[in-house]
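Just one protein chain is left out here, and the rest sit where they should.
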Amino acid sequence: MLELTGVLLLFMVMGAIIAIETRDLLASVISVTAVGFGSVIAFFYLRAPDVAVVPIVVEVLVLVILIRATLRVGLKTFIGNRAFFGYLVTTALLVVIFLAGVMVIDGLPAFGDPVVARIAEAPSKVYIERGLADTGATNIVTAVLLDYRAYDTLGEATVLFTSIVGAVAILRRKARKKPSEPEADEW
Amino acid sequence: MHYALVLMLFMIGLYGVVVKRNLIKIIISLVIMETAINVFIIMIGYRSDGMAPIMQQTMAPEVFVRTSVDPVPQALVLTAIVIGLGVTAMTVSIAMRLYERYGTYDVREIRRLRG
Amino acid sequence: MVDITPNRGMTPIVKTVAGWVRGITFLFGLYIILFGHITPGGGFAGGVILALVYVLMTLCCGKQKAFEKLPLHWAAELDSVGAIMFLIIAWLGMWSILGGSFFTNYIARWNPGLPYHIFSSGTIPLCNIAIALKVAASLFLIFMLLVTTKVVHGPNE
Partner (left out) sequence: MQIIPLFVAIPLGAAFFIPMVGRKNPRLSDTLANLVTLALLVMAISVIGKNGVYWMGGWVPRLGIPVGINLVLDGVSVFMLVTITLISFMATLYSIQYMDKFTSKSRFYSLFLLMVTGMIGVSLTGDLFNLYVFLEIASIASYALVAFGCQHEELEASFKYLVLGSVGSSLILFAIAIMYSLTGTLNMAQMSMQLGGGFQPIHLFAIALFIAGFGLKAALIPFHAWLPDAHPSAPAPISAMLSGLVIKTIGIYAMARILLNVIGLTPAISTILLVFGTVSMVIGVLLCMGQDDIKRFLAYSSISQVGYIILGLGLGTRLGIAAALFHLLNHAVFKSLLFLNAGAVEYATGTRDLNKMGGLRDKMPVTSATSMIGSMSIAGVPPFAGFWSKLFIIVACVQAERYGYATWAAGVSVLTLAAYMRLQRRTFFGEPKEAYANAKEVPGFMQVSMLGLAALTIFMGLLWIPQAREVFLTPAAKVLQEGLNYASGILGM
């Protein structure tokens, strides 16, 4: 199981490199969707079917939206890097951060040893033990999402609402008018 | 090892955001960063040979408590995915409006974003 | 390549198959929403699936067809309605008879219901429905906006 997750992650890393380095925007969009589907399979393997259901559909939507955005361009491509010196400095900085991260990330608890098994006072332990009795939901993730931490879900719904209102506002045809002009109704 | 791979995925996304000069490539890099973090959070909650945090009628509650993976990261990732979707939708709409203005996604031809 | 110009669609074969798939997908979405507290899924997954039904229709039958079923300003209003529903469900919990704090699961406190049945776990299915409504409407809206907005180079004001 662990090896499989590793292979999947390797696949995702490769997909990400292709997505960023390829010159063809359409290929790049498709590769990033492949990375997303890799994460879907990883979620299934990591025992998170609840989470896996959402990105399947979300990835499809992102794919359609991004393809829509790229198609109009006539796929004009260019090698899009910074000037050489700045590129070198940035890349070096990122590599240093990455190496530092790899050095310290061993400090994390081992993979496969979650907080429920390790920490006695973890709230997730309560959720697993008492979730059904407290909320009546047998899907503990839903119990956490919509009862114990329902306030987060309200925030999440609000984020979606915000971005939709924002996108509608950004995409409107006419943004400015004279103060005396009446409000134009769209749609 | 696994965590290092996820960190690498994250850093590739960050590299793309910092270095690339195409608006679509920047959006893609942001998506990759989000994916990396989502996988990382789910990995934190994984228990070796565990089971999904969904109770089944055929299974004794004690066994469930002993083998279930952590449900909290899954709830967090659900939230994070939706937030990511919202951000992506908004970025794409801004990028489309910019394309309308300049006829290009190239940052170098768009005045302010230079540098 | 998918042609998304208005008033046109794909071949009759695609349209027919999409017509069959549409109903099944819609039902699947409803199942995911209503059984979210028992099986994997929930309001978000179900809502996105419902939105994808409309996306499918738009892709294969042209945008006119989808607009007939769900005009854009209705979608915007449904978006608000879903969000307000969720907020009201939460707000009712503040009523002291029902529980006294924001987001109290007052139905489950009063009658938790039988586990593994659809009528259990109180407000959770209600929240799922409200969220699904909201998510379906918003994603339909954003998809239609991004797909139908004409992007042409040049000043437009």
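Just so it is clear, A, B and C label the chains in written order, and each chain counts residues from 1 on its own.
Note that a residue touches a chain if its C-beta (ideal position, glycine included) is under 8 Å from a C-beta of that chain, and two chains touch if they have at least 3 such contacts.
Just so it is clear, the model here is predicted, and its values are computed rather than measured.
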Displayed chains contacted by the hidden chain, counting the whole assembly: A, B, C
Options B:I12, B:I37 or B:V69, residue touching the unrepresented chain: B:I37
Contacting the left-out chain in the complete assembly, out of B:A4, B:M51 or B:V87: B:V87
Residues belonging to chain B that touch the chain removed from view: 10, 14, 17, 23, 26, 30, 33-34, 37, 40-41, 44, 72-73, 76, 79-80, 83, 86-87, 90-91, 94-95, 97-98, 101-102, 110-113, 115
Touch list for chain C against the chain that is not drawn: 73, 76-77, 80-81, 83-84, 87, 90-91, 93-94, 99-105
Chain A residues touching the omitted chain (full complex): 100-101, 103-109, 115-116, 118-119, 121-124, 126-127, 147-152, 154-156, 158-159, 161-163, 165-170, 172, 174-180, 183-186
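As a working rule, only the chains that are shown with their structure count from here on.
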Distance between chain centroids, defined by C-alpha means - chain A, chain B (Å): 2
Approximate Å spacing (C-alpha centroids) for the pair chain A, chain C: 20
Centroid distance [mean C-alpha coordinates] between chain C and chain B, Å: 22
Multi-partner residues of chain B (each touching 2 or more other chains): 52, 54-55, 78, 82, 89, 92-93, 96, 99
Residues of chain A engaged with two or more neighbouring chains: 49-50, 54, 58, 61, 65, 69, 72, 132, 138-139, 141, 143, 145, 153, 160, 163-164, 167, 171
Residues of chain A that touch chain C when the two form their complex: 49-50, 52-54, 57-58, 60-61, 64-65, 68-69, 71-72, 132, 134-139, 141-143, 145-147, 150-151, 153-154, 157-158, 160-161, 163-164, 167-168, 171, 173-176, 187
Touching residues (chain side chain A, partner chain B) in the complex: 1-2, 5-6, 9-10, 12-13, 16-17, 19-20, 25, 28-29, 32, 35-36, 39, 42-43, 46-51, 54-55, 58, 61-62, 65-66, 69-70, 72-73, 76, 78, 80-82, 87, 90-91, 94, 97-98, 101-102, 105, 108, 111-117, 123-124, 127-129, 131-132, 138-141, 143-145, 149, 152-153, 155-156, 159-160, 162-164, 166-167, 170-171
Chain C contact footprint on chain B (complex, rising order): 52, 54-55, 57, 78, 82, 89, 92-93, 96, 99-103
